[in-house]
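One protein chain is absent from this view; the other protein chains keep their places.
Moving on to chain A:
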């Protein structure tokens, strides 16, 4: 009786074993699938962005021989800087284009012809003339920015000259562009404009320097405020705070703030800093203040963890030698916890750098052409610039948006790498 029941249990187990192992394998496969899914998403995201954006690091230029005709430029006194500054450079470029393609005689054709060269090309000419006034009435050859439509066409046409994305270009314009290409008068160069100029309505003249400067000033305010305040708050909670209701209330507040949506901080900035304190809109100072409030919980939480890791024996030894509480904290605990606190701060700041929504609320979405020179100049930030460009209908802005994203991601990844390196390098295990 006993024997048979034992047998039957064993049989049952053996019978079900294959099924159970299959379930085991399936379960493990789900786990691998989940991880592969995550990694695939990451790869798709990065290849998509890089695939769209890499071409924005190059810009097409066209070679034109321009005659600096003083009559055409309306300059009668080359020594007068005001005349040189206000001269009609676009006019001589148009003249040069007319000379190259005399067949464009109708008004419409001419307008189409003029549209090939960027309307910012005149600035380059002005720069040349300002640097060397003797160029007046001479003919000089110059590489000039082309319009964004031509740029897109040139980049997409490939070697054979087929299947270029013609977008808004008409037949004749394509013919002219092909003629430039056939003569070797059109080439692609590294796009320095992208890194040296501010925003612009014209994609070929738009750059990220203004947004980078805005982000820099915003982050400067954030770092200067959030790191000292965050560390001080962490010191209080970790070293001084008595265990009572009030301390608990502070802790609950910090933990909740860490999970409050960032747009709410934008609303706070809008009604407190701009509405109540009457600060100006669109300035990095307000942006920095809002991001400070947003990153403080992150910094406080990581600083507390770093201080918790400092063994109590160190504090006891310092007390034993007669140090006061403040001396223990400033001379021993903070220096020993510094690597951990810095790591947390860098991660918090990196988060702040990528943040967009609160900056939208406080008006850092304005169209700002000038490069900001301080924390009280109107500015925009890099992620907001990405948001603004992604709304633009021009195709050339898509690649520039992707390129700006690549720059942003590169900065973020290097910040996070720095944080990891710092932790590995300086962390002490007790």
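Here is the rule we use: a contact is a pair of C-beta atoms (placed from the backbone, for glycine too) under 8 Å apart; a residue touches a chain by one contact, two chains touch by 3 or more; residues count from 1.
By definition in this document, contacts and distances are computed from a predicted model.
This figure omits one chain of the complex; the name its UniProt record holds, of "Phosphate transport system permease protein", "ATPase", "ABC transporter ATP-binding protein" or "Aspartyl/glutamyl-tRNA(Asn/Gln) amidotransferase subunit B", is "Phosphate transport system permease protein".
Here the missing chain is touched by one residue of A:116, A:145, A:233 or A:371, and it is A:233. Residue-wise, the contact with the chain that is not shown comes from A:408, picked out of A:286, A:307 or A:408.
On the side of chain A, touch with the chain left out of the figure occurs at residues 13, 20-21, 23-24, 26-28, 30-35, 37-39, 41-42, 45, 48-49, 52, 228-230, 232-233, 235-237, 240-241, 249-250, 252-257, 259-265, 267-268, 270-272, 275, 277-278, 293, 296-297, 300, 324-326, 350, 353-357, 360-361, 363, 365, 383-384, 386-387, 390, 398, 401-402, 405, 408-409, 412-413, 416, 420.
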